[in-house]
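Quick notes on the structure that follows.
Every protein chain of the complex appears in place save one, which is left out.
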Amino acid sequence: MGTSKRPEAEVWRPTAGEVAALLDGRLRDASPSDGPFDGIRVLAEAGARQLSFVVGDKELGAARASAAGLLIVPSGELSAAFAGRARLEVDEVWPAVVELIERFHPEPDEQPGRHPTAIVGRGARLGEAVSIGPYAIVGDGAVIGDGTVVGPHCVIDGRSRIGERCRLHAGVVLRGLVEIGHDCLIFPGAVLGADGFRFERVGGATLKIPQVGRIVVEDEVEIGANTTVDRAFLSETRIGRGTKIDNQVQIAHNVSIGPHCFIAAQVGIAGSTRIGAGCLIGGHAGFRDKIEIGPGTRIGGMTGIHKSFPEGGVELWGYPATPLKRFARIQAVLQRLPELERRVRALEKGLAE
Amino acid sequence: MGTSKRPEAEVWRPTAGEVAALLDGRLRDASPSDGPFDGIRVLAEAGARQLSFVVGDKELGAARASAAGLLIVPSGELSAAFAGRARLEVDEVWPAVVELIERFHPEPDEQPGRHPTAIVGRGARLGEAVSIGPYAIVGDGAVIGDGTVVGPHCVIDGRSRIGERCRLHAGVVLRGLVEIGHDCLIFPGAVLGADGFRFERVGGATLKIPQVGRIVVEDEVEIGANTTVDRAFLSETRIGRGTKIDNQVQIAHNVSIGPHCFIAAQVGIAGSTRIGAGCLIGGHAGFRDKIEIGPGTRIGGMTGIHKSFPEGGVELWGYPATPLKRFARIQAVLQRLPELERRVRALEKGLAE
Partner (left out) sequence: MGTSKRPEAEVWRPTAGEVAALLDGRLRDASPSDGPFDGIRVLAEAGARQLSFVVGDKELGAARASAAGLLIVPSGELSAAFAGRARLEVDEVWPAVVELIERFHPEPDEQPGRHPTAIVGRGARLGEAVSIGPYAIVGDGAVIGDGTVVGPHCVIDGRSRIGERCRLHAGVVLRGLVEIGHDCLIFPGAVLGADGFRFERVGGATLKIPQVGRIVVEDEVEIGANTTVDRAFLSETRIGRGTKIDNQVQIAHNVSIGPHCFIAAQVGIAGSTRIGAGCLIGGHAGFRDKIEIGPGTRIGGMTGIHKSFPEGGVELWGYPATPLKRFARIQAVLQRLPELERRVRALEKGLAE
């Protein structure tokens, strides 16, 4: 990262026609020679020389007010709503936007290879086109798959196995037996493998229970900056395929998270709790230990989950966690609680009379 | 830091007169030859050879009980309350205390310069008297202003611009386009530039939305240890001038924080939320995404802010966030909720009879 070559002054300034060709889209009320455009911006910030995009109905007002030179729009009704305005119809807007961003903002090139200051232990097996950054440490016997980038100052335990095309940013620590799948992304300061927090009191003294299990991170997982995932007691801590975890999340020992979950920042999940596939978890939510959350559960920010909700598919809010509808009703009455008390007082008075 | 010279045994042992001269204060019921004093302590811990200080009325009792040899007091009524006691009147107590602390506790000297193990990329522009610590990495093309200290193990992206007289402590990571103003202080483990957490589901698959925007940190900002500030989607994440951020705070992509805010530890601010100038935010508070908080808002610890409060100047508490007065009334009734229910039962019985 730090020592990578900066991108050559390759500056992309496409015409409307070139954008259309790239995205396989259809220009409406626009000429292929329109442009050139020098970037893509959100609606409110785009000017005549910039592209912008509309994803849904809710943005109709903002899109009409936008000065963007060319709008990327989904084909169909939403496009029709812009009749007369220069626009490019595509089948799916988000993949088009991603492609444009990547063209306008190429990441700096990195040369694969092992920086001379990287320390790679005996018996470590590095695949093709692996990059090991400055001052990184790879323990004896570690296995790192093709195309994976290990950032500067990372510390990779010799018992780790990392798949292909992963990127570990600066200062990531893997400790103990950590298995990372393919195409994972781990941001700076994440620590996988601190000891699970487990002590027993025996005869008045504190006994530390060793944590010798594995951490398994399946394919296509993203782990945020300064997030911590603890080493398991005897078996494993697991993060399912495609699950995305934001910054400063705490995942305790022996937790199991299903595939395709989204976990926002500062969530904490206590030991041995199991979370099903496809859950959406809002920021700062907390889960007690040894509970089970069914697949497809949605959990509001700052929710405190104190018991199992194994059936799945519900939306939970509050502390203690309550299904949304019920939570909203309770909250509504709570807001008029002082008046409710006053009404009771009036009733008492009325009855006394 | 680690390799800096320790301070010479310069030990400051001032008399009362020397303290008075340094602070431009007036000795009362004390002689210039009193002392020498060997340090400054809080009231409860100061002895006869130590200075202490009184900031306001609330400390009158503690000050009377204190054994401090000399009290720094504000001139006026508070000083008069100590008639007969050795004291030094100053116009403003806190600046005087800061000056004394700095004299009694000089920080170790550091020699500016680039440690031989620091890796500085081609085209990086370092100002005068810049210090780059051991094993730090400064990418190609980075710009670092005069007098700035980059601590050991920092990783500075080549696209970064850091102003003058900043200090980045050990292991700070700047990734992507990060602009830091003058006189900023960033504590160990802070990560500026992890990707904003943004995914879209397209055709049953998860599409990662690239985060290519800037982070802008204005002048005189302080960022705590292990705090994370995310890279913006297309435009910018901004922290206003003079804002102070404690440890383990999470600031998501495209958040904008106004000037002169104070944000306590473990606060989380979700994407695109805007916080006005001069807000005070208690620890562990959480903000949902895309809301607006007006200037001068005070927010209690652990408050969950679920909607905009754009008018500013209010004090918010609880979950969901409620203006203080209302919150206090609701809480008061909540504490007697079991009794309220009992009263309703009694009424029902009474009415039935």
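Note that the chains are named A and B in the order they appear, and that numbering of residues resets to 1 at the start of each chain.
Note that in this section a contact is a pair of C-beta atoms (placed from the backbone, for glycine too) under 8 Å apart; a residue touches a chain by one contact, two chains touch by 3 or more.
Bear in mind that the values here come from a model prediction, so they are computed numbers and not experimental data.
J.: From the listed residues B:Arg114, B:His260, B:Arg298 or B:Arg326, report the one that touches the chain absent from this view.
T.: B:His260
J.: Can you say which of A:Val42, A:Ala68, A:Ala86 or A:Val155 touches the chain missing from this structure?
T.: Checking the options A:Val42, A:Ala68, A:Ala86 or A:Val155, the one contacting the hidden chain is A:Val155.
J.: May I ask which residue of B:Ala21, B:Val42 or B:Ala80 touches the chain that does not appear here?
T.: Final answer for the missing-chain contact: B:Val42.
J.: Touching the hidden chain in the complete assembly: which of A:Ala129, A:Val212, A:Leu280 or A:Val314 does that?
T.: Residue touching the chain left out of view: A:Val212.
J.: Looking at the whole complex, which of A:Gln50, A:Ser131, A:Thr148 or A:Gln248 touches the chain that is not displayed?
T.: Here the residue in touch with the unshown chain is A:Gln248.
J.: In the complete complex, which positions of chain A touch the hidden chain?
T.: Answer for chain A: residues 119, 121, 123, 135, 137-141, 153, 155-159, 171, 173, 175, 189, 191, 194-195, 197, 199-200, 202-203, 206-210, 212, 226, 228, 230, 233-235, 248, 250, 252, 266, 268, 270, 284, 286, 288, 304, 306, 319-320, 322, 329-330, 332-334, 336-337, 340, 343-344, 347, 350-351 touch the chain left out.
J.: If the missing chain were put back, which residues of chain B would it touch?
T.: 1-6, 40-42, 45, 92, 94-95, 97-98, 101-102, 104-105, 108, 117, 134-135, 151-153, 169-171, 185, 187-189, 220, 222, 224-226, 242, 244, 246-248, 260, 262, 264-266, 282-284, 301-302, 318-319, 331, 334-335, 337-338, 340-341, 344, 347-348, 351
As a convention for this text, only the chains that are shown with their structure count from here on.
J.: With chain centres defined as C-alpha means, what is the inter-centre distance between chain A and chain B in Å?
T.: 27
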